[in-house]
Structures are given as structure tokens and as C-alpha cells.
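Working notes for the structure below.
The complex appears here without one of its protein chains, the remainder shown in place.
Here the chain labels run A, B and C in written order, and each chain numbers its own residues starting at 1.
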């Protein structure tokens, strides 16, 4: 699964994307963040305040309880600040 | 007293301004319109629907009951349609 | 803070550059441009003539602008209104409001237009394609639009 990071999430993780094999018990976007936190200090730092992080599945906004299903691309980022 | 006309008021009166000696009983802007109506067929036509005509004294909007006082320029025109 | 009445067309990009030149405290600019519409088929408009009351127009626009500056947190405003003969598609009016934030910029631009529409002494005459000509009637919706600024509805 391709996982993309943006803004300070990207900076804390230390890279802009990962391609990872995710265990079967990871069902929702929220589950994925919890699992990522166990994958190293950089992930732990990036997802420490998981509540404020926003997510997208295949480039559309979703809530943390959204099922990842067959999505090919998951993204994590802070609240947007364009405009 | 200088009296200016604009848009269809001007077209009906047939000129864009008059300089007229106005009798003493003409106190308000409304009085002036009533008196003008007696000054010829063109004025009668122009001020037939006096209620819809707007007025200005020395280039500031006023209501029909405004006293002309020492104003040097009175103007009559339809509701504005710029913008 | 500028008000202009002119026959010539205007360039919105040039006006915006002038308004912001040398300053970095402006974060938001809302603008409104009014154009001559061609009207319906058949009864289409060939030309529009804009008459105004020289002297009063400038005074009234300056009053409208001062009132916007008083009501809203805006750093700069601009009103340009054309007069004379115009064709469908031509620019008629440009209003611009610059502020730190977008809410004040939008509100000030809307306010400027609503007040201009009911207070500035301009009159439009439409020459139709069939040769007839008519003075444009004032719209009740414009009076309503102005009224909301005094009703406390916003």
C-alpha cells in the first residue's frame, strides 16, 4: 500500500511516501495511524497527535473511521491552509 | 435658481438646465416640481409622475419635503441605474 | 481610496498593482466588474449610453467610499465608473476592496456596489437592435440590497 505524507507530517516521518505491507488487523484509516506509530520513533512523533491529522483515500477526504478497503493510496496531512 | 434635469426628465423637459426666478411660495423641492408643472406642456409631461422623480440640492440627495433654502442648484432625475 | 468617472476603459490588473504597490499588509482583494449584457435574442441591445451628473457623481462615490472605509476593516478601495457610449461585453464599473482578510474585503466590495447602485447618479439608456431606445428602469432588488446594510441583517 502507498502511503503519502504532507507538510509537517511529511517532515516528521522524514519522507514523502512509503510503500508498506500492512497487517490484516488494520481496517480503518485510524487503525493505520495507530499501527504506523509502532513502526519507529519518526512515526511515533508524526502521529503523536493523531486526532488533528487529516486523511485521504485515493485522493478524496475521509474520516478516521473510514475503511481502507481496496484503496491504492492513503495520505496523511495537517488541516489544509491554502487560499 | 439653477435647475438641472437628467435622463428622461431631461428629455421630456427638452433641455438639461434652466435658470429660473421661482415665486416665494415655493418652499420645498416638492413645491418646485408642482410649480414647474404649470410652466408649460413639456414640464407638465416631465413631472406628471412627480412621485417617482428624485431630487438633489447642491449635489446631495434630498427628499421631496426638503426645504430649498439657499441652495444654488436643484436637480431632478429618475431613480439611478448605474453599476 | 480613489474614485474615477471616465469614458475610457480600465485594466483591472493595472489598478490592482497600483492599489498594492509597495505594501505587504494586504492579504485579500475582492473586486466586482459590471459589464454591458447583450440582452435576449431579437430585442438585443446594440448600444448602451451612460449619462451622469458631473460633480455630484464624484461627491456621491467619495461618500460611498468613505462610508465603506468607516464600516469595514479595509486598507484601500477603488471605484471606477465609465460614462458615454458602450457596447455589449464592455466594462461599465470596477469596484475593488483590499483588506488583511477576505471577509472584510468581500463585504466592503458588496457594500460599495449596493450603495453605488442606489445612490450614484448614473442613468443607463439602451439602444435596441430594432432601433428603439429605452431608459433602464431601477430594480427593486437593488433597493433591497442596499437596505440590508442598515437593517442589521448582517
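Everything that follows uses one rule, which is that a contact is a pair of C-beta atoms (placed from the backbone, for glycine too) under 8 Å apart; a residue touches a chain by one contact, two chains touch by 3 or more.
In this text, all values refer to a predicted model and were calculated from it rather than measured experimentally.
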Where the missing chain makes contact, among the chains that are shown: A, C
Contacts of chain A with the absent chain, listed as residue ranges: 4, 6-8, 56, 59-61, 75, 77-83
For chain C, the residues touching the chain missing from this view: 11-14, 16, 20, 23-38, 88-89, 100, 102-103, 105-106, 109-110, 113, 141, 145
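Note that only the chains that are shown with their structure count from here on.
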Separation of chain A from chain C, taking each centre as the mean of its C-alpha atoms, in whole Å: 48
Distance between the centres, which are taken as Cα means, of chain B and chain A, whole angstrom: 73
Residues of chain C engaged with two or more neighbouring chains: none
Chain B, residues touching no fewer than two other chains: none
